[in-house]
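What you see is the complex with one protein chain gone and the rest in place.
A, B and C label the chains in the order they appear, each numbered from 1.
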Amino acid sequence: MQVIIDLCIVPMGVGVSVSKYVAACQQILEEADLKFALHAYGTNIEGEYDQVFAAVRRCHEHIHNLGAPRITTTIKLGSRIDRKQSMADKVASVQRQLDSSNNRG
Amino acid sequence: MQVIIDLCIVPMGVGVSVSKYVAACQQILEEADLKFALHAYGTNIEGEYDQVFAAVRRCHEHIHNLGAPRITTTIKLGSRIDRKQSMADKVASVQRQLDSSNNRG
Amino acid sequence: MQVIIDLCIVPMGVGVSVSKYVAACQQILEEADLKFALHAYGTNIEGEYDQVFAAVRRCHEHIHNLGAPRITTTIKLGSRIDRKQSMADKVASVQRQLDSSNNRG
Partner (left out) sequence: MQVIIDLCIVPMGVGVSVSKYVAACQQILEEADLKFALHAYGTNIEGEYDQVFAAVRRCHEHIHNLGAPRITTTIKLGSRIDRKQSMADKVASVQRQLDSSNNRG
């Protein structure tokens, strides 16, 4: 099952700055050979369900190893069987709507 | 890795009422032998990471099989290595705080 | 606009235990005269949109005042115009589905 997720991992008990931990997760996603794109409040990830959630697990384990006693994560998870849709397709689809309504305006 | 998650699965393209699909997921969680508790905007689930996310996968697959072409799900995922904490512990912990502040008040 | 939300507020930079802050928010919701129900990974809240989000704002402000330099919160927000539905209705709706499928089984 192909999925697109949005992942936002928040280590707790390590102070206020978490960019070090987010960067460590980017490297885990890179090594997992997943497509991903960082944004200001999370990371979009595209791949096969089991592969994606194995990587999320490694992120949690690695952040615990780096010293965070507790982690709270928010995930949005999308799957569809009507057609293939990549992360880029999703953004392009909204952009086409905006373009067409601007042309109509 | 023991986790507590909050799961909210939203089938798309099947109309406005989704309780049938939520009920189907409750049965999948039951069969997976996971501890879970339904609330008004999701389901709390407690268990081992791999077991929990295998069940989430089965929920998506089953809802697609029931006819939903697309699903969007929101998950909160918590893990901690400092101590064991069950779903009941989390609620009790807030309740103790409320009781003690009422006693002080 | 009547809404049901699920609110999960996570103070950062205050250590690993957050029940004190969650308890403080319960009191803010109480004072705001909103219907709410705590669960193991958040709080369901029912009310008018403006009233609900004024209370969420007060929660953030109060937790900052208690010393948390940073807060990250996850909210699910539901609205519907086809019919009225309370938090209790949502749970009952799933329960009816479970009962009827057990009877069929």
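Things worth noting here:
Following the convention adopted for this analysis, a contact is a pair of C-beta atoms (placed from the backbone, for glycine too) under 8 Å apart; a residue touches a chain by one contact, two chains touch by 3 or more.
These figures come from a predicted structure and were not determined experimentally.
Of the options C:Q26, C:T43 or C:T74, the residue whose C-beta touches the omitted chain is C:T74.
Against the chain not displayed here, chain B makes contact via residues 8, 10, 12-13, 15-16, 18, 69-70, 72, 74.
Seen across the whole complex, the unshown chain contacts chain C at 1, 13, 49-50, 53, 56-57, 60-61, 64, 69-82. Contacts to the hidden chain, counted on chain A, fall at residues 4-6, 8, 16-17, 19-20, 22-23, 26-27, 37-42, 44, 46, 74, 76, 78, 80, 82, 87-88, 90-91, 93-94, 96-98, 101.
Everything that follows uses one rule, which is that only the chains that are shown with their structure count from here on.
Averaging Cα coordinates per chain places chain A and chain C 24 Å apart.
Once the centre of each chain is set as its mean CA position, chain A and chain B turn out to be 20 Å apart. Chain geometry summary: the mean Cα position of chain B and that of chain C are 15 Å apart. Multi-chain contact residues, meaning those touching two or more other chains, occur in chain A at positions 13, 69-70, 72, 74.
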